[in-house]
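In what follows, a single structure is set out as structure tokens and then discussed.
Complex shown without one protein chain; remaining protein chains in place.
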Amino acid sequence: MARLSLAEPRFANPSVLLDTQRNFERLAISGILGAMPAAANNAPAIEFRNVSYDAGGREILASLNLEIARGETLILLGRSGSGKTTTLKLVNRLLEPSSGEILVNGVSNDVDIIHLRRGMGYVIQDVGLFPHLNVERNIGLVPKIEGWSAERIRARVQEMLQLVGLAPDIASRYPHQLSGGQRQRVGVARALAANPAILLMDEPFGALDPLTRDELQREFSALQRRLRKTVVFVTHDLREALRLGTRIALMESGKLISVASPADFLRSADPLVSAYVRAFGDGLESALDRSNYDRGTS
Amino acid sequence: MNVARYILQNHTQVLDLTWEHLWLVGFSTIFAMLIGIPLGILIAHRARFSKPVLAGANIIQTIPSLALFGFLLPVPWLGDRADRLAILALTLYALLPIIRNTYTGIKGVDPAVLEAGRGMGLTESQLLFQVELPLSVSVILSGVRVAVVISVGLATIAAAIGAGGLGEFIFRGLAMVDNRVILAGAIPAAVLALAADLAIGWLENRLRPS
Partner (left out) sequence: MRHVLLAAGFAALAIFLAMFALSCAPSHSDRIVVGSKNFTESFVLGELIAQQIENHTRLKVERRFYLAGTYICQQAMLAGRIDVYPEYTGTALTAILKEQNSGIKSQVYQRVKSEYERRFQLTLGPAFGFNDTFAMEIRGEDARRLGVKTLSQAAQFAPQWRAGFGYEFMERPDGYRGLAATYGLRFAEAPRVMDLGLLARALQDHQIDLAAGNATDGLIAAMDLFVLDDDRHYFPPYEAVPVIREQTAQQHPEVARALAALDDKISDAEMQQMNYAVDGQHRDAKDVVRDFLQRKGL
């Protein structure tokens, strides 16, 4: 797969962008988009190259460089205002970078925005289920506009409900009839319905009570082991990060401070990292152990 | 009752005038919806236009209706036919409630729902037709309901410039100093307004996403 070198800022050469577009379209037509692109297994799923983001005169992100490998769960960790949600939104272009570029599967993401987003699952804290549609129609919305047959959609919805641990008869219920935990499960099911390769999650379990949060974290872990999607997960909760992530990227004031595996994170000597670790108090080892337990490696 | 007898005796005329009345109200409301709903959607999406558009509609509302009818009389094509003129004026008066309710309805959609929709890859038009409008339809309808009730009342004044409708009974009754004739116009107009209010209100309730 051709990897275009685009060292200059993205707006410099329109014809180069057109080539990028054609490449992406070729991939899409060949049906590769949505599944793992065959070639170059070690090419990162998502790559940030010198990405900056300004808003209202302030610099929110400063020259971010980050690679996210295929099949990993990368946690964007940090306090409020650290730029983690901004980083997430740059991937599916809910925000546009001020400079630099983002590559998805080796190709700049500056292509047909709708197609880009349909290839990614997006789960947010408030879930955002469509209140006027029942669970089945919520989950099946993207497949429906992608033109799947009614049969296929119904089967897929049941499959997704099972995947996220919901009873089949939930399909006819409406969002206002569901509990918070059930709603977020539907949110995850909806994000996975069209089988995207990449999952973007913005503090998805933050609004849930501790018991439900624990439940969902455990189930998510199991799910991730099964599906092996590339996940970018935003949270401010270190325990959650240790439990769910393959790598943790700590951000502060729009800059990437460190990227490390959970174990390395806890042992890190970096002052900001250790400050974060300290802030979460004791017992973090057990969170780590839990993650190993969840993963079935111990 | 004298009025009841009068209405029964002249039932063809009452029906004629009621039909004329419905004609005036119906057309003007439909035009107002065709203009007002898209405008409401526009200003909900582009904050820059919301102030001027809402202010404009508000200003129209403050013009006394009879004065507006009078203004438009000398206008070439419009003033030639009173019903044309009346329909234009009624359309203008129906705009504010419809624009404002469309604006409120669309702005009232949960931003999380919109964000999730965009993130999922819905196009702006899919977002509008499959999410924003279905969620706002009840509020928009309530604006239409207000517009219809206002129009039924205003259309009675339109008879003053010759547009016909139930208001004609009222003005004729005033000239004849005959209460029966006045009521033969006023009562059906009130019934019309009530019926529209109830019918559209029922529809609103059915369509509200609970």
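The first chain written gets the first letter, and so on, giving A and B; residue counts start at 1 in each chain.
Keep this in mind: a contact is a pair of C-beta atoms (placed from the backbone, for glycine too) under 8 Å apart; a residue touches a chain by one contact, two chains touch by 3 or more.
Predicted model only: the values in this text are computed from it and were never measured.
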- Contact set of the excluded chain (shown chains only): B
- Message: In the whole complex, not just what's shown, which of A:Arg70, A:His132 or A:Arg183 touches the removed chain?
- Response: A:His132
- Full-complex touch with the removed chain, picking from B:Leu122, B:Ile161 or B:Ala186, is B:Ile161
- Since one chain has been left out of the picture, which residues of chain B touch it in the full complex? 12-13, 16, 19-20, 22-23, 26-27, 30, 80-83, 134, 137, 160-164, 168, 171-173, 175-176, 203, 206-207, 209
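Methods note: only the chains that are shown with their structure count from here on.
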- Message: Nearest whole angstrom, what separates the Cα centre of chain A from the Cα centre of chain B?
- Response: 48
- In the complex, chain A touches chain B at residues 92, 94, 114-120, 122, 124, 126-132, 141-142, 145, 176, 187, 190-191, 200
- Would you mind writing out the residues of chain B in touch with chain A in their complex? 110, 112-123, 126, 130-131, 134-135, 209-210
